[in-house]
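With one protein chain withheld, the remaining protein chains of the complex are depicted in position.
Up next, chain A:
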Amino acid sequence: MARFVLKRLLYMLVTLFIITSFTFFLMKLLPGSPFNNEEKLTDQQKFILNEKYGLNDPVPVQYFNYMSNLAKGDLGVSFQYDNRPVSTMITERIGPSAVLGIEATIIGTIIGLILGIAAALKHNTSIDYLSSLIAVLGISIPSFVFAGVLQYYVGVKLEWLPVALWDGPKYHVLPALSLSVFVIATVARFMRTEMLEVLGQDYITTAKSKGLSNLVVIWKHTIRNAMIPVVTILGPLAINLITGTLIIEKIFAVPGLGFQFVSSIQLNDYPVIMATTIFYSVCFIIVILIVDILYGVIDPRIRVAGGKG
């Protein structure tokens, strides 16, 4: 196991290096400068500004400088927010995004699993149809529609919960719910399909014929086996939510990371583009690693490196 993890970590560094380099050169292809009043700057001013930020250097030199700073753990400073280290910009904003993402993932997974399992066990009944309907709606209606409806009816009309802003637990409810809808739908759909497939397998018949109780069959043999694809999609899904979602954060005025990533690209804020990309990649790679480890935990048939030992 340790060898497996170590090997994966090494691959991870290589992957990161490739992603970073690729992003850097792609980013330099974007038109324009990172200065927000670009249309008003004179050539002299552009020269002075570029000089200050090292943008007059040839791109390979800029790349080398960036990579050597990165190796030292220096992510640079933002253009939009002068002198502000990019690393603190990310740490300041990741908190609300992560909390919201985790909440949505947990709510979504629990409800999704219940719906999916119920639908599969009560295959072709009204419960199944209702669950499928919810899944279809959840996937096809964008989350901002839910967000808008929740905000207006629960926040403005009923005044049960705050309309927006981020000042304590009750402010989390509406955005987390809006975000979780997609998770609920995805998890429910996958779980239902997988459960149905597993339930038709020979080993389930075997288990039943061995005289195991229904509960044991479902819990130990069905759900566990059906979890594999759910875990596979849940990882990336959770990372998407945890690293910030532009629209939900915008609607509920959550001070998260989602907006920053998008605006940094629009404004050519190079260090922020790089840092958020690296951050996102690291999270993603780690989650894939965790998912791989979890496979073995859930299904002993999948043993990542064990066989070779």
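In the analysis below, a residue touches a chain if its C-beta (ideal position, glycine included) is under 8 Å from a C-beta of that chain, and two chains touch if they have at least 3 such contacts; residues count from 1.
The working rule: contacts and distances are computed from a predicted model.
Considering only "Peptide ABC transporter substrate-binding protein", "ATP synthase subunit a", "2-oxoisovalerate dehydrogenase subunit beta" or "Transketolase", the record for the omitted chain gives "Peptide ABC transporter substrate-binding protein", by its UniProt protein name. Within the full complex, the residue among A:V5, A:M27 or A:V163 touching the omitted chain is A:V163.
In the complete complex, the residue from A:R8, A:H172 or A:R192 that touches the missing chain is A:H172. Listed here are the chain A residues that touch the chain not shown: 30-33, 35-45, 47-49, 51-52, 80-84, 89, 92-93, 95, 98-99, 102-103, 106, 148, 151-152, 155-156, 159, 163-169, 172, 250-253, 255-256, 259-260, 266, 268, 294, 296-298, 300.
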